[in-house]
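Mind having a look at this structure? Questions to follow.
Note that one protein chain of the assembly has been removed; the remaining protein chains are unaltered in position.
Letters A, B and C name the chains as they come in the text, with residue numbers starting at 1 for each one.
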Amino acid sequence: MNVKGKIVNDPVYGFIRFPEAEILQLIDHKWFQRLRYIRQMGPAHLVYPGAVHTRFHHSLGAVHLMGKALDELKAKGVAITDDESLAARIAILLHDIGHGPFSHALEHTLVEGVTHEHISGLIMNELNKQFSGMLDGAIQVFDQSYKKPYLHQLVSSQLDVDRMDYLNRDSFYTGVSEGVIGYDRILQMLTVKDNHLMVEEKGVHSVEKFIIARRLMYWQVYLHKTVLGAEVLLINILKRAKELARQGKDLYASPALKHFLYNVITLQDFETSPEHLEKYCMLDDVDILASVKEWCSHDDKILSKLCCMMQYRNLYKVVLSSGTLDDLLAEKQAEVQQRLGLSPEETAYFVSSGIATKDTYNINDDKIHIAMKDGSVKDISEIDNPVVTQALAMTVHKNYICYIQP
Amino acid sequence: MNVKGKIVNDPVYGFIRFPEAEILQLIDHKWFQRLRYIRQMGPAHLVYPGAVHTRFHHSLGAVHLMGKALDELKAKGVAITDDESLAARIAILLHDIGHGPFSHALEHTLVEGVTHEHISGLIMNELNKQFSGMLDGAIQVFDQSYKKPYLHQLVSSQLDVDRMDYLNRDSFYTGVSEGVIGYDRILQMLTVKDNHLMVEEKGVHSVEKFIIARRLMYWQVYLHKTVLGAEVLLINILKRAKELARQGKDLYASPALKHFLYNVITLQDFETSPEHLEKYCMLDDVDILASVKEWCSHDDKILSKLCCMMQYRNLYKVVLSSGTLDDLLAEKQAEVQQRLGLSPEETAYFVSSGIATKDTYNINDDKIHIAMKDGSVKDISEIDNPVVTQALAMTVHKNYICYIQP
Amino acid sequence: MNVKGKIVNDPVYGFIRFPEAEILQLIDHKWFQRLRYIRQMGPAHLVYPGAVHTRFHHSLGAVHLMGKALDELKAKGVAITDDESLAARIAILLHDIGHGPFSHALEHTLVEGVTHEHISGLIMNELNKQFSGMLDGAIQVFDQSYKKPYLHQLVSSQLDVDRMDYLNRDSFYTGVSEGVIGYDRILQMLTVKDNHLMVEEKGVHSVEKFIIARRLMYWQVYLHKTVLGAEVLLINILKRAKELARQGKDLYASPALKHFLYNVITLQDFETSPEHLEKYCMLDDVDILASVKEWCSHDDKILSKLCCMMQYRNLYKVVLSSGTLDDLLAEKQAEVQQRLGLSPEETAYFVSSGIATKDTYNINDDKIHIAMKDGSVKDISEIDNPVVTQALAMTVHKNYICYIQP
Partner (left out) sequence: MNVKGKIVNDPVYGFIRFPEAEILQLIDHKWFQRLRYIRQMGPAHLVYPGAVHTRFHHSLGAVHLMGKALDELKAKGVAITDDESLAARIAILLHDIGHGPFSHALEHTLVEGVTHEHISGLIMNELNKQFSGMLDGAIQVFDQSYKKPYLHQLVSSQLDVDRMDYLNRDSFYTGVSEGVIGYDRILQMLTVKDNHLMVEEKGVHSVEKFIIARRLMYWQVYLHKTVLGAEVLLINILKRAKELARQGKDLYASPALKHFLYNVITLQDFETSPEHLEKYCMLDDVDILASVKEWCSHDDKILSKLCCMMQYRNLYKVVLSSGTLDDLLAEKQAEVQQRLGLSPEETAYFVSSGIATKDTYNINDDKIHIAMKDGSVKDISEIDNPVVTQALAMTVHKNYICYIQP
C-alpha cells in the first residue's frame, strides 16, 4: 500500500479507499506496519499454500467493509456523524493490533494469560496518548462504552465486519470456495433498530448462508487436522524453548523474543511497565521463524527434532474423532516413548491430545436479530424453516491426538 | 499442501493434482520447502498488500500448467512419453529453486556474479545425486540438451508456463486485473511443429493479449516506482552491511547470512566446495527480515537509518522519466549530503540512480512462432494487423532516481 | 457455438470441448437447436434480468460436467468404456430435449398429463431411428435399464450433473452468489462402489454445501414470489386462450401453437401419431411471446388484460406464508370480482392460490451415499455433525395467493 495515497488494490474487493488522514496516520505507525509480518492464518499455509495473507491486509479489508456498512445504514436514514464513522473505522482498523506472532496459534503460549484483545486495548490507549486523544471515540466503540451499541456490534458480534472479512479473505486465499459469503448482500440487509444492529427479514437466507459458510470453513480449514497439528507443534516448540530458558540454556533469538522466553510477563506487568508492550510490539512471525530455523541444530534433541519437523514440514499425524481417543493415545505414548527413549514428560512433546471445538451459532450467547416486516424482532433461530436449527447451533466437540510419524 | 496427498487447493486454478511420487518426493525435500519462505515479488507487498505469495506456490502452479500444456499437445497427436512428461514437470518444478531471499531484488547483491539459474542448475545436479539419477531427463530439458526443443521452450521461452503462471498469479494476488491472461485459451492454442513450440493461427489474439498484459504488468507492478524504490533500498542495506562486515564490524545475523556477508563467494567456490550451496540453501526471506529489524538499532547510523526506512515503510521517493534526470540527481545529492552531513560515498546510500528497463517482445531475440493455417510459420510480428508492432517491441529505458524523503 | 468445431466458450466453465462426432451431429439436429429458444428459467428474467440463458446452454454444460465426472471416475480405476462414456454424454445432452416453451412453467398447461421426460424419451427414440441405433446406449442409461446404475445416477439423482450445472448456471446468470457450488470439488469426490455412485467421506462438507445452496436457491430464486406470480400469470394466459379456443374464438398464433390450443393431445396421441411430436418440436418461447404480445389487443377483455400484465410487467402481487391464507384469498376474490365486474370463474384468472413446495433432501427418497474411509456406506444424514438434519430434510410447504394489483 502506498501509505501516502488513498487507494489500495485489494484482490478481494478491488479498489479500497482510505480518505481520512487519521486512518492513514495510524496505518503508517510502526505498530500497525508490524501486522505486515504476521500471517492471518498462522501455519495454515502448510496445508493451503495460498493462505499467506497477513493481519495487515485483513485489518484494511475490515475497515473497507465497515465503511460500506456505515454508508448502507446512513442511506437507510440512521443518523451517524462523521466522528462516529471515523471512530468505528479506527476501532476496526486496530481490533487485531494486539495479535502476536502466528496470530491465534501462540496466543496463550508466548505470553500466558494475556489475550490479544487485552493487548489491543493497551496499544489503543498508548496510541491515544501519542495522537492526543484522536482515538477517544474508537476506544469507546471498542470497549462498548459508547451510547450506540450497534457501532460496537459492527466491530464485534455474531455478524460483525471482522468475520465478514476474514471468512471472505481466508476463503479467497485458501481457495476453499465453501467459505465465500455474499458480504455485499448482507451489508445491504443490515439495519438498526433501538440502537441495535439487525438484519432485515428478506436477508434471512443470506445470513443463513453466512452461518453455514462459517461452519464449513471451520471444519475444512480452521480445524483441518493437519493445520491443528501444525499449531500444536508450534506450541510445543515454544513450550520446550521456555523450558530450556528456565534451565538457563542458551537460545538463538532476537532480543525481543528472548525477553518473553526468559521472563514471565503477566498482564499486570504489561499494565505497569511500558517496556513490555514496547518489546511485544517488536515481535512478529519473523522472530519465531528465524529461531525455529536455527533451533533445528540446537543441542537439545527435543527442541531440534520439533523444529526440524516444523521447518521441513514433517508434521504430526493427527486423529480427530467425536468419540474417545484414550486408548489410541496410550498406545501412541507407549510406542513413541520406547522408540525415542524418552521420559513421560518428554514424550508429551511428541504425543499430544486435546479438544477441538467450535460453535456455529451459540443460541445462548449473542443473537442475530432479524427485523421482521411486521415490526417485530426475532432471533434467526426462531424464524420459519430455518437452516439454523437447534441441532446446528450446538457446540461441537471433537477430540484429537497428534503424534510424531515414524 | 499435504505433501503426502495429491491434491492442492490453488486459489488461482482451483484444485491441482500431483500424481507422481517423484514430484511429491521433490516437493518434500527441504530445499524445495525453503521456497515457502521466499516471497515471489520481494518487497512489492509494500505497495500491493495482497502480493505475499511465494516461490513455492508459483512453482506448484507452473507444474500444473505444464501438465495442462502437455495434455493439450498429446491430445493433438504430439508423441510425448511418460518419462518426458515427468522430466518437463520436474524441470519446471525446480526452475526457481536457486532463488535466494527476496527473489530478484537481491539476486546480484547477496552473491555477486551468480544468477539464480546458475544455482538452480547446481541444486538440480546435487538432487540428481541424492535421488540416484531421477532428474537426468529434467536436467536435459532444463539445459536444452534434450532432443525435443519444445520441452525446454515450455520451461523457458517467450511463451513458457513460467510466465503464464507468474503473470496470472501476480495479477491475482496484487489485484491488478490488467495482468489476467486467458491462459487456458493460450494452452489450447499451443502446437508443435518440427519439434518447436508454436501457436495456432487462431490463437493470435490470445497471444497479443498475453504480450500486452505482460507490458502492462511491468509498468503498473514490476516497475512501479515505489516497488523499485523498495528494491533499491534493500540492495543498499545489504551493500552497507557488507561494507561494515568488510570493516570487521559486528552484525546480528543468522549463521548462514553471516557466511555471505563476511565472505566473498564466487561461482567457482560454489562449484568446488559444497558447503557454500548448503549454506545458501539455509537462506530465505526470514534471515534478511530478522536482520533488518535488528539493524534498525545498529550503531552505524547509515545502516540503522536504511533499515528503519524499510521496516517502518518510509521508502525512498522515486522519480521515473524517459528523459535525463542528471540535474535532479545532482540537486538531491547536494541537498541530502548537506542536510545529513555525509560524505559523497555515504550520500549514495540515500540518493541512488539507475535505469529501469523492459522489453515487451524483443523481435531479435526469441520469437513467438505462429503455425498458419496454410502450413507456413510466421513470427507474430509479421502477421496482419498486429498489436505487436515494431514500436511496441522496442526495448524501453526509463531513468530513475531514488532519494530519502525529508 | 460453432457446431462444426469442437470448442465452445462457456462463461461458467471457460472452454468446453465436444470431441465426439456423434455429439456434434445431435447438437446440429434441428430439435436440439430448438433449445436455443427456450429460456432455462422461464419468466424469471422479469425479476433477475440476467437470467436469460437457455436450455441449449444448460445441456451443453451438463455434457461438460458429465465428461469431467467420467474422467474422474476413470482416474480412480472405475472401468468405463468409450461407448459407455458416449452413452452417458448423449443421455445428459438430451435429457431436457422434451422441454416445451418456458420450461417448467407451462409443462402441465400446454399439453396436459405429459411431462417433459415423457417427450424427451419419445424424441430420443425417434432420433435413435434417424441415427440408426446410435442412441441405444444412451437410452438404456436414461431409462435405467443399463447394467451400471451409476451412469444413470450421474444423469438423474440427488447428486447428478444436471443439478450441478443448473445450480451453478442459474446462480451465475441471476447473480445470486448463494447458489454457487464447488462443483469441481464435488466431482473430484465422486466414487463408485457396487456400481452405485457415491461420495468419498472427505467430500461430506462439499455435499452439505451443495444441499444448502440448492435450498437457498429455491427460496431466493426458484420460489421467489414475483417469479412464482409470473409463472401463474403465464399459466392463466394459456388457460384462458384454450378456453377461448374451445369456444371457437379466433386467436393469433403460429400453426404449431394453434395445434395445441385447439386440440386436446394426450400421451397416447403422441405415441400413436408422429405429427404431434413433429408439431411439438416446432414450439419454443417465441410462439408464446409472439401470441402474448398480439393478444394484448384481443377482444376478450380477460385475455387482453392478462397479456398486457405479462408484456408490460404488471405482475400479480403475491403473498407467501406457511400459515393459511384463506381469509386473504376470500377478501381479494370479493374485492377483485366487484371492482372488475367479473363472474367467480372469471375472477379466478386474477386471484389465484396454490402451494409452493420443495424438498431439500428427501430422506425417504433417493439417498446421497457416502463411502466412509472404514469401508462402510452411510447416508449423508447419518454422519457426524451433519448440517442435513431431519429438520432440514423435511418437505416445506408454503401457501401462496396471487392477485391483480389495483
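The rule is short, and it goes like this: a contact is a pair of C-beta atoms (placed from the backbone, for glycine too) under 8 Å apart; a residue touches a chain by one contact, two chains touch by 3 or more.
Since the model is a prediction, treat every value here as computed from it, not as a measurement.
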{"item": "Hidden partner chain, touching residue among C:D10, C:E201 or C:E243", "value": "C:D10"}
{"item": "Residue of A:Q40, A:S103, A:Q140 or A:Q188 in touch with the missing chain, whole complex considered", "value": "A:Q188"}
{"item": "Option from C:Y150, C:Y173, C:Y222 or C:Y316 whose C-beta touches the chain left out", "value": "C:Y173"}
{"item": "Which of B:Q25, B:T115, B:N128 or B:Q220 contacts the chain that the document leaves out", "value": "B:Q220"}
{"item": "Absent chain, residues of subunit A that touch it", "value": "7, 14-15, 184-185, 188"}
{"item": "Contact footprint on subunit B, counting only the chain that is left out", "value": "177-178, 180, 182, 185, 205-206, 208-209, 212, 215-216, 219-220, 322, 384-385, 387, 389, 391-392, 396"}
{"item": "Contact set of subunit C toward the excluded chain (per top definition)", "value": "1-3, 8-12, 14, 28, 30, 33, 36-37, 45-50, 52-54, 56-57, 60, 172-176, 226, 252, 254-255, 282, 286-287, 289-290, 293-294, 311-313"}
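Going forward, only the chains that are shown with their structure count from here on.
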{"item": "Most centrally placed chain, judged by C-alpha centres", "value": "A"}
{"item": "Whole-Å gap separating subunit A and subunit C, where each centre is the average of the chain's CA atoms", "value": "44"}
{"item": "Distance between chain centroids, defined by C-alpha means - subunit B, subunit C (Å)", "value": "50"}
{"item": "Whole-Å separation of chain centres (CA-atom averages), subunit A against subunit B", "value": "32"}
{"item": "Shared-contact residues (touching 2 or more other chains) in subunit A", "value": "none"}
